[in-house]
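Down below is the structure, laid out as C-alpha cells.
With one protein chain removed, the remaining protein chains of the complex are shown where they sit.
The first chain written gets the first letter, and so on, giving A and B; residue counts start at 1 in each chain.
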Amino acid sequence: MASPVHAAPKPSRWRRSEGLRALVWMSPFLVGLMVFLIYPLIATVYYSFHRYDLFTLEFIGLDNYAYVLKDERVWQSATNTLWLVVFMVPAQLLFALGLALLLTKIKTGAAIFRTIFFLPSLIPLVAGTVAFVFLLNPGTGAVNQVLAAVGITGPDWFGDPAWSKPSLTMLAMWGVGNTMMIFLAALLDVPKHLYEAASIDGAGAFRQFRSITLPMISPVLMFSTITGVIYALQYFTQAMIASRVASGSTDSAGSVFTPGYPDGSLLTLPQHLFQSGFRDWSMGMASVHALMLFVAAMVFTLILLRQFRFAEEAR
Amino acid sequence: MRFIPLAVAGLSALVLTACTTGKEAGPSLGAPKPSGASSQALPPATLELWHGFSTDAEVKAFEDAIAGFNKKFPQIKVNAKKGIQDDQITAAIRGGKAPDVAASFTTDNVAQWCSSGAFQDLTPVIKSDGIDLTVLPAASRSYTEFQGKRCMMPLLADAYGMFYNKALMKGEQPPKTLSELTELTKKLTVRDADGNIKVAGFMPSTQYYENSPSHLGPMTGAKWYNEDGTSAIGSDPAWKELLTWQKDLVDWFGYEKLEKFRKSLGDEWGAEHPFFEGKVAMVLDGEWRTAMIANDPEAKSLDYGTAPLPVSDTKPDLFGSGFTAGSVIGVPRGAKNPQHAWELVKHLTTDTESLVTLSNALRNVPTTKAAAESPNLSDDEKFKTFLDIFSHPKTSTLPANINSVFNQDVFSTFLIQWEKGAVKDLDAGLKDVDKRINDKMKLSGG
C-alpha cells in the first residue's frame, strides 16, 4: 500500500464530491463554530445594549457604553493588559531565548540543567502563584529574608502597585520552560555547516547570531510571540490568585473579594469582565468589556499575522 | 452561500429569545398553604442550606440549632454547607443552582437580592403564618427588606466595638475619643531596633480585618447616602474628620512599616489572630470574637476587656453607639422545596429557644425581643457591652443600596490610595468617589 502510485485518480469526480465530504467531516465542528463562536458574538452585541442580570432584560441603548467609557477601572485594566503584552511577553521570550542559548553552550550536565529549567513550567499555575506570593511576602517571605541577608531591603512585591506586575513577570519567567524547549530545538536545528562557513569568513559570535541564528529561528520566534500575546490578552488566573492571596481580604467569610489588589494594578481586562458579568451580574456591561477585548484581540491578530506573512515572504 | 449570514442572524434571533425569556424559577413561596398546625404534615424532603460559618465551633453551634428544627420536623433532612460567601450565593442563584435556604453574614447584598428577585418575597407567608415582625428591632427590620420587599429575615445581629488586651494596656483605660485613641496607640506601640512594629497599639489601616469604612464610620457619625440615595461621602464632613485622623495615625506608624506588619499577621479566623497572640493591643471587632476567644484553647486565658468604640472629640454623644448589621437568611428563587425552606427560616429566626442557643454558642446578638430578654441568655460582662451598643439609639447600619458592594469597594479602593499618601486633595478624591457611586447608580436604574 505504501508504494506511491502515480496514475492520478479521476480528478473530476473526486473533486466534485470533495466539498461535500469535507462538509460531512467538519459538520460537528461547524455546529460548534455556530454555537460557541458566531452566535455568542452576535448575542454579545445584542446584550451590550441591555441591562441584563439573567432575570430581567431591559433595553437601555448606549448606557453601558457610556458608562464603560467613563469607568476608570476599564481603562486601568486595559492598561494593565497592555503592560503585559508590551513588557511581560518580551521579557519571557528573551529569557527563554537566553536560557536556550545557554543550554547550547553547556557541555557538562546539559540534560540536568535542561530538566531544571523546564520543571517549573509543569507546576500547576495556581500552585506556582500561591507559592510565589508566599515567598515574596514582605514580612515573612524567603525572598526578602535572603535579600536582607545581603543588605538589600526588598520591596513589598505583590503588595506594591509598582512591583506587582514585575512580580508576576518573574513568575512568568520562572515558568518559561515550554518556550525555552521550543527555542532550544530550533537552535539545534540550525545546520552546523553555516556556522563553520561563517567562522571561516571571520564572523564573530554576535554576527553569527544575527545573520545566521536569528533568521533561521525566526518562524519559531514568531509563533512564540503570537502565542505569548494571545496568552497575555487572556491573562486571568495568576493575576486573580496573586491578588486574592496577597490581599488576604478574602480570609473573612462574607467579605467580597474584588480583583486587582493592590490598587487595581493586577486587574486585567478579562478579570474585569468576569467581575462585572459573573459577580455583579451586569451582563450588558460585561458584554461591552467583551467587545473591547474582541477588538484588541483582532488588532493584535492582524498585526501579528501581517508580520508573519512578511517574514514568510522574506524567506 | 449568500444567504448564510441571513440564516445565522435568524438562528441567533431564535436562540436569543429562547435564552433570555428567563427560565421558570421553580416553585415559589406564597402558595395558599398555611403552615403552623398543618405544616407538620409537610412531605419528607431534604433541604440544602448554605451558610458562612467556618470555624468548627460555629459550625457545630449552627448544626445544633438545626437539630432543634429536626425535632419539630423529623421528616425534613437538612444538608448544611459551610463557609459560603455572598458572591457564591448570587452566582448559584443566577446560574439556576440555588440552595433551598441561604444565609449571609452581611447585609450588603440584601437590596440587590430583594430587588432583582434573587430571593423570594417572604411577605405572603409571614402574613399567612401570622408572624408579628414588631418583635424585631427597627434596625434589623430595615436591613432585611428593600423597597417594600422583605426577602430576608434577620438571623442574628452583630454589633461592633473595641476589644483591648489588658496586659498590653499598661494600666490605661480604653479610650473614649479619637484623640485618646491616637495618644494611647502611640504609647502602646512597641518597635524593634530597626523600627519594625512588634506590637501595634491599634491598627489604623482600613485593610486590616474588620476596619472597613462601614465599621469605622460610626466613630464620627459619618453618613453614606443622602435622602435621595445619592452618595453623601463627599459632602459629609464627618468622613473628612475620620479620614484625617486615620491618616495622621497611619503616618505616625509609617505606611510601609504598617503594611509589612499587617502582612505578617495570622489569619483572621485562625488560631494565630494577632489579638490572641498579643500583637495588637486594641482592635475593632464584632461581638462574636468573645466566643472565638473562649473557644480557642490558647486564647481563652487572654485577659481582655470590651468597650464601645472611641468617638469624635466633637461629638461625645455618639459614645456608646457603633455599627450594627447582622446575618440574614432567606429562601432563594429556584429553591426546590420553598415551603419546607420557609419553615426552617421561620424556626431559625423566630424560635426563642433556638435563638438563645445560637446566641450563647456564637455570642451573636439575638434579634427578637423575647430572645434578648430570655433568662437563658448567658450573662457575660464582655458580651453585655455589645448588647448595649446594639440597643443604643445612635447605633447605625449601612443603608440598603443595590450597589452596596460596589459602593463600598469604590470607597475602600480610594482609602487604600489615601492611606499610602497617593491622594493629594482629599475633597476632590471624595467627590470622585461620589461621582462613581452616582454614575453606577444611574446605570443600575436606581
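By definition in this document, a contact is a pair of C-beta atoms (placed from the backbone, for glycine too) under 8 Å apart; a residue touches a chain by one contact, two chains touch by 3 or more.
Rule of thumb we're sticking to: contacts and distances are computed from a predicted model.
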Omitted chain (choose from "NADH-quinone oxidoreductase subunit N", "Carbohydrate ABC transporter permease", "GntR family transcriptional regulator" or "SufD protein") - UniProt protein name: "Carbohydrate ABC transporter permease"
Touch with the omitted chain, as defined above, among A:126, A:162 or A:214: A:126
Touching residue (missing chain; options B:74, B:95 or B:445): B:95
Positions on chain B where the hidden chain makes contact: 1, 15, 18-20, 23, 48, 50, 54-55, 81, 83-84, 87-89, 91-92, 94-97, 99, 264-267, 269-272
Contacts of chain A with the absent chain, listed as residue ranges: 1-5, 7-9, 14-15, 18-19, 21-23, 25-26, 28-29, 31-33, 35-37, 39-41, 43-44, 47, 54, 99, 102-111, 113-120, 122-127, 130-132, 134-135, 139-140, 142, 145, 174, 178-179, 181-190, 192, 195-196, 199-200, 202, 205, 220, 223-224, 226-227, 230, 233-234, 236-237, 240-241, 244-245, 250-251, 269-270, 273-274, 277-278, 283, 286-287, 290-291, 293-294, 297-298, 300-301, 305
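Keep this in mind: only the chains that are shown with their structure count from here on.
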Length of the line joining the C-alpha centres of chain A and chain B, rounded to whole Å: 38
Residues of chain B that touch chain A when the two form their complex: 8-9, 11-12, 15-16, 19-20, 22, 52-54, 83-87, 90-91, 94-95, 104-106, 108, 116-118, 207, 209-210, 256, 259-261, 263-264, 267-269, 333, 405-406, 409, 413, 416-417, 422, 436, 439-440, 443-445
Chain B-touching residues of chain A, taken from the complex the two chains share: 34, 38-39, 42-43, 46, 51-58, 60, 63-64, 67, 70, 72, 137-140, 156, 159, 247-258, 262-264, 278-282, 285
